[in-house]
Each structure stands twice: as structure tokens, then as C-alpha cells.
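One protein chain is absent from this view; the other protein chains keep their places.
Naming follows writing order (A and B), and every chain is counted from residue 1.
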Amino acid sequence: MNTAKSGTPRIGTPEILFGLSVGVLVIVVAVPMLLIFFNAFWVDGHFNLVDVLKVLRQRETYKALLNSLVLSAGVTVTGTIVGTFFAWLVTRTDLPFKKTMKLLFLVPFMLPAFIGALAWKMLLSPRAGYINRFFIDVLGFDGPIFDIYTYAGIILVETMYLFPFVFIQVSGALERMDPTLEESARISGADLMTITRRITIPLVMPSILSGSLLIMLYSMAHFGTVAVLGIETGIYNIPTLIYEKIHQSAGSFDSIRAATVLATVLVLAAALILWLQNRILRKGRYQIIAGKSFRPTELKLRAWRVPLFLFCLAYIVFAIVLPTVTIFLVGGLKTYGLPFTAANLTLANYRHILFEWDLTRDAIWNSISLGLSAALITMFAGVIISYVIVKMKVRGRGLLEFLGMLPFSVPGSVIALGVILAWSGKFGINLYNTVWIILLAYIARYMAFSLKANSAALEQVHDSLVEAARASGATMGQALKDIVIPLVRPGMVAAFFLIFLPALRELTVSVLLYGPTTRTIGVAIYTLNEDGETVYSAALAGIALITIVLGEVLIKRLVAGKSKA
Amino acid sequence: MANVRIEGVSKVYAGRTVLSSLSLEIQDGECFTLLGPSGCGKTVLMRLIAGFETPDGGSISIGDQVVASAASAQALPPEQRALGMVFQDYAVWPHMSVFDNIAYPLKLAQVDPAALRERTMHAVALVGLDGLEARLPSQLSGGQQQRVALARALVSEPRLLLLDEPLNNLDANLREEMRFEIKALQRKLGVTILYVTHDQEIALAISDRLAVMDETGALRQIGAPQEVYENPADDFVFRFLGIANFLPVRRDGAALYIGGSAAPWVGPEPDKHGARITAGFRPSDVLLARGGEGLPGIIVRASFLGAQVDYLIDIAGTLIRAALPSHECLARDLLFVEGESCRVSLATVQWFDGDIVSGARA
Partner (left out) sequence: MAYIELNQVSKRFGKVTAVDRLDLQIAKGECVAMLGPSGCGKTTTLRMVAGFDDLDEGEIRVGERLLSSKREKYYLPPEQRNFGMVFQAFAVWPHLSVFENVAFPLRVRKLPKAEIVARTEEALKHTNLLSAAGSSPDDLSGGGKQRVALARALAIRPDVMLLDEPLSSLDPHLREEMRFEIKDLQRRFGFAILYVTHDQSEAMALSDRILVMRAGVVQQIGTPLEVYGAPANRFVFEFIGLSCFLQAALSPGGMQIDGVSYPWPAGVAAPAELVAAGAGLLAARPTEIDFVGEGGVRGEVVRKAYLGETIDYLVRVGSSELRVQKTRRASGPGVGEVCGLRFVRPHWYAV
């Protein structure tokens, strides 16, 4: 018999789990964040705004801030236009092969932007880029037709890989929209133009804005593209400037201060963007999902049908095919700069980096083990913490949810910086230059993904399913084992892959934390390129691409298989 | 099989008293329904019996066993109460086949495999799901999932079966079919059933006895369906169990008039003696004629609904509803149109104190 008297406070399992969860999240997530703010604003024991302003007024700092703004604004505008245009084409017109095009437009999402930047550098760097060389040497041009080391170049490349944010949201909204919303406008007397202007666009505007804010957030926090294309000509944004400060400083106090100030600005900007997004979604998220399944009216493109189709294909070729082919071809060259003839191509590079060279072998091993560990740890921790948040009736669940979702909005550079401050000896533990510090950063970064995936899965497991088990004679423990865990498993697996694949290919976080023996694949590709080992850099990038694509395909199979069962 | 004794049970939620000293007894082998509006506390009472909540006052016994007692701070956990329960959303486990769902209680009880298989298949046949044992719930319709839930609740031969509005999410035809099936099952197995619902139609159709609860959690009347329908304890019960017509009646000396009008009351003698009383009657109590004796009425609305004709009739300022079998209307020239006048007689009348229509007291 249970002793059960309602109303008396007990320290039972729920409370213990809650306490542990809060503890874990505070240590892993909250402390690094707080340390950044402290470091930026707290000098010699008191709150110091003067120094902060001094840092901000330094030329390189405010230039970086300005660049961040200009670049991300540019990418947001172009990305939104491109994303919305393609979304509309694919859902509301009679474009040929729409289904395939829809899938193809999602591919840029899979490719790491910095690898794309690398490829474009190989194609359009003013003196050595293959396309430019072709125009100069073969067609007799005076100079390069396009210099990729410019603001325009950066914006172009980032747009190519970020537009899917808007594309996904807008095509989803357009597809799911209740067609009778537009039909009722038609029967009220409105023609297609009027309907688009006064009904369709206002109704999908929240999705457009939501997607474009995501582009802005991502672009502002992004290291790779600006690092590859901007450092040459001194175009820095906040993440790259933070990188400079940390790596050139070798721990100098001033540099770290400057970095934390920059990080604070970044966090505040990110918070502002997310708050805006929240407000837009909350105010403007309309219930426009369809019930009946009549298809919305398609616009007949007529004479524009084939040209637009070719345009889309061309875009795909430029965004995906061209860079990928370039990467693989350059990776096979004996020496960078040689023309692509059979004589100059070899698989030796691939063999070298995979089996012979320590640096790359270690990097691959590091990334895989870090990815696996981070994914496993966050998966299990995520399930437990989600369970406390969703299912246990303890006070203070909101706090737990807040702590868990916090890093979702915090840019990778900031997390890395925070982890440096926290774990470089401050509390007696020095993990700097080890894999552990990278692991801690990954856990902090990806916990939010795990919580989201697991919470979603847990919310599907209604209380009545557990109660039905208990009414059938199961104890709470048996109910958890037989009912809850099997139903949550797909969510856990999804969480695992949601974290493993991005962790495998990421650069922004590990570039601030790596030591001589703790490179990740992303860091290795980047530093090889910096050191002039373009060919090896490309080869490693090629291998990374193959792994990513294989991984994505595998997930889709697994997820599709599980959701059928 | 067992009876259920609920003695002085109270329950408080977030400062609000949901149930206050409620006492009730369910006989062994009967189908008992708790009927009341949403939020009245009927589901809370069911969860107390099931063991998912513990009472703040009073005690609950099933058979000879005290399963919950506030005084001694003891409560048997749900898994030890030997009950079967069917939830509103069926709560059929999506990752287990029909067979595994139904067999689960036996598996937990560690019944040997041969007996488990036999008893499970027997339950499958009992609810008419033969041939579907290997299917997953996602491959079944709502009604079929309902049967899985039912079979699962019955397979361990529980002493008490709890049903929490299980037919809510089914469409009208299926609801009708299932309520007869549940009744038939109960007759066949002789299991004690506690059914909780806000739908008076279902309550009337399946119960041996029913209890009407109001929003405050108080029991207004307990009795057999016909008893409660024909002899309601008060106007709450009268209103809750079906469409209720009320005509205010005014006593002036020895004469009776309708409401505030000069129209005399024509109909059964009241058994209440206040100056203001109310006549309550069902649509089926209304008898219409084109002329002759009876209350004068004007047809406000006439709807042909197939099997019956629905009338909204104005009698001296009060609107009442009548329902007449359509073939009778046809045969006896009682197909009225809007605006026509008629004469209304009443077959049976329930009398209530006070003026229920306007709210004025006696």
C-alpha cells in the first residue's frame, strides 16, 4: 500500500530529477553565458561601462559590427526574395517537375555554407579562380569577371545556402493553406492579382518574416563564409573578429575582453531577432490550415513555363552541382592550379588524408567521436529533462524549459567563448585545448534541439496511455518501460541524428576551441585552406560532403521507416 | 463481481471543492451511470474509484476491500485494484498490435502463454474483432479502437468496469450501435459497470440505475431511467434529461391562469399549492388539435424532420416545443403551417414550485 496523503510536500523522485536537471543545465548552459556578461561588464570588482564603450569605439570593432549588419541585411533581403519566389513557383504554378524541384531546393540546406564558400573561392578568386582564369586566359578578358572576395561575393554565397529557411516556411504555408480562403475571394469577385495581393500574401507574411528572421540570425552568427571569403580583404564580421582576438591573443586579457563585448552585442542582437520573430508569429500566426483536400488554383505560366524551369535548374546547378563538382575535382588534383585533365587527377589525395596523414585522420576521428558522444549525451539527458518538463507536475518547470532552450538562440561563437571562460581554470578545471571543452560546448549548443525533439515526442504520449496501463495492472515503472519508452524512441532517434550530423560538420564552435591535436573536420578543412593546402582541404571537404549526404539519406530512411510502423 | 461503496467522499482541487461528502452505492452486477454536465465532478469521482486520485475525505470500498480512506491516509494504487477502465480517447497503445493491447493485462498478471492466448482470443471475439488481431491501431477505425479498449478492459475479468464517456468521439450511428453492444456485453458477463457521461440519451439507454449530478457536484436524484425521467426530483433533473417545456401558471383564488395572461389553464390539476407554479412537460406530452378543448396556441415554426414533425408553439407568450409522429400528422390532418392556430392538451405534467420560466419565486 502506498502512503498517500495529498497536500503534504514530499521530496520524491520528481523533485530529485527536477533538481538534477536544473543543476545540469545551469552548469552546462547558464554559467558560460553569465561569465561572458560578467567578463564584459565587470572589471576589478565593479560594473564598468566605460571600458565596454572604449572597445566598441575601436575601429576594428565597430567596423565588424557594421559589416555584420550590412552582410546579414543583404543576405536576408536576397534570401527572402529568392526563397519566396521559388516557394511560390513550386506550390502555385504549373512549373514542370515541381515535386523534384521542391526536393532539389532543399539540398543547399544539407551543404555546409563554408564548404560552398571554399568552392566558390576556387572558382572566382580574382587571380587564381578557375572561372576567372578561363575568362582571362581563354576568352581574353582583361581582368576577373567577378571578385568573390567582396561584400557582394559573400552575400551571394550565403544566400545560396540560406534561402531554404524562407523556402521551407513559405512553401509549407502556401501548401497547407485552406484553399477555400482563396476560393471565397474568387466568388466574391476578385481576380488572381487581387487575391494574391490582398489575401494570399498577407496570410503567408508571418511565414515569410519568420523565415527571413531566421536567415538574419544565422547569417549574423555565421563564421565560415566570411572567414573564407572576407579575411583576405579585411572584411570581418563579429564571429570572425572574435576568432582573430582569441587566436592571436594567446589569452591576453584585453583580447578576451574585446571578444566578450562583441559576444554580448551578438547575443543581444540575436535575442532581439528572436523576440521579434516570436511577436510576429504570435500576433500573425493565423489558423489557415486546410481541412478538405481540394488543390489551390494553379497559375498557368504559359510562355514563361520553360524559361522559368530552366532558370530554376540553372540556380540548382550553380548552388549545388558546380561547387560540389569543383570540390571533388580540386580534391583530386596533384597540385592546385593545374587544369583538369586526366593526367593531373588522382585519388592519392583522398587516400592520403584518410589513411596516412595524422592531422586529417585525427580530425575525422575527433569529429565522429565528438558527434557521437554529444548526440548520445544530449539524447539521454534530453529525454529525462523533457520528461520532467512535460510529464512531471513540479513547480518551476518553466525555469527548466527556459534554461534548456536558451542556447537555441545563442550564436555558436558565444557558446564557445563562454565555455572557454568557464572551463579554462576558473573553477579549478582546465579543459582548454582538449576535446572535452569542445564536447561541453556541443552539449550546450545542441541540448535545445534534443529538448525540442523529445518534448514533441513526449507530448504525443497522452497521460491516458499511461493510466490505461496502470488500470491494466502495471506499476508506474512497468508503464514507463512498456508504454512510454517505446513511444518516445522515435523522438530520441530523431534527436540523435538531429545532433550528430550538424555536429559532424560544424565549424563556428570548434574553430574557437581547437588545439593542435583536437581539430574537427570543419576546422581541418578551414585551417588546411588557410595554410595554402587547397587540394587537401578540398579532398577532406569532399569526404565530408559524402558523409553528410549519406547520413541525411540514412536518417530519411530510418525516420520514414519508423513513422510507418 | 462486486459492489462499490462511496462514503462521504470529498475532493478539493486548487482550493475549489469539487466533491463534498458524496455517498453512493453501486450494486453488484448493475450498470450504473453518473450523469451530469461537464465539470461537475463525475470524472473526478471515477478517477478516485480507479485510484488515480486520492480522496480528501471519506472512503471508497470495492467489494469487502477498503481501497481508499482519507482518515487512515491509505490508498491502494490503481494497478492493484483489479478494475477495467475504458478512457474517452480509448488510450489504445499505438505501438502494439490489437492482440498485444488486449493481452497486456494478462501478461502483467503472468498468466501462462496458452491460457493467455485463449482468453485474449475470446475477448477479441467478444467484441467482434475476429481476424483483426494482428493489426495496429492506426489501421483501425475509431469504432474498432473503441472495441479494442473494451476488450482490454474485460479480458482480466475485472470486478468493476469503469467507462469514461467512451462513445463521445464516435459518430451518431456508431454511438447508437455501441451503446447497445455495451449493454448486451454487460448482460452477458454480469460485470458491474460505472459509466460516466453528460449525454442523457446514452444514460437512459444503458443504465439499470443512474445518478444525476449538478455543477456543484451534488447528487440530485438516483433511480432507474424510467423513474428519473417520469418523476424528476426537481427541475434541474427534469431539464437535464431531455427537452423540457415550461408553462408558468398563476393561481388567483380558485382559478388558474397561464402566466400573466387572462387565458385560463386547461389541463391536469396541479399538485403544488403556491400562487406561482410551473407546469413542466415533454414534447411527447403535447397533443394537438385544430379546435375544441385545450390551451390556445399559435404555430411559430413547423419543421418536417422525417419521422416526426417539430413544432414551436406560442401559448400566451411562452414558447413550447412539440414533436408528433409524422404519419400521425398526415393521417389526422395535423400538418400545421406557421401562423395557424391550434389547441394544445397535455398528457402528463410535472409540477414545480415557483415560476421557472421567468425565475420569480413562489
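By definition in this document, contacts are C-beta pairs under 8 Å (C-beta built on N, C-alpha and C of every residue); 3 or more make two chains touch, one makes a residue touch a chain.
In this text, all values refer to a predicted model and were calculated from it rather than measured experimentally.
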Among shown chains, those touching the left-out chain: A, B
Listed residues A:185, A:259 or A:469, member touching the removed chain: A:185
Full-complex contact with the absent chain, from A:29, A:82, A:203 or A:353: A:203
Option touching the unshown chain, where B:43, B:101, B:308 or B:350 are the choices: B:308
Per the touch definition above, residue among B:29, B:63, B:94 or B:283 touching the missing chain: B:283
In chain A, positions touching the absent partner: 178, 180-181, 183-191, 194, 198-199, 202-203, 284, 286-288, 291-292, 294
Positions on chain B contacted by the hidden chain, ascending: 180, 183, 200-201, 204-205, 225-226, 229, 241-243, 282-285, 301, 303-308, 310, 323, 325-327, 330, 347-348
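We adopt the following convention: only the chains that are shown with their structure count from here on.
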Cα-centroid distance, chain A relative to chain B, in whole angstrom: 55
Chain B residues within the chain A interface of the complex: 50-54, 56, 73-80, 82-85, 87-89, 91-95, 104-105, 108-109, 136, 149, 152-153, 156, 162
Contact footprint of chain B on chain A as seen in their complex: 1-7, 462, 464-465, 467-475, 478, 482-483, 486-487, 565
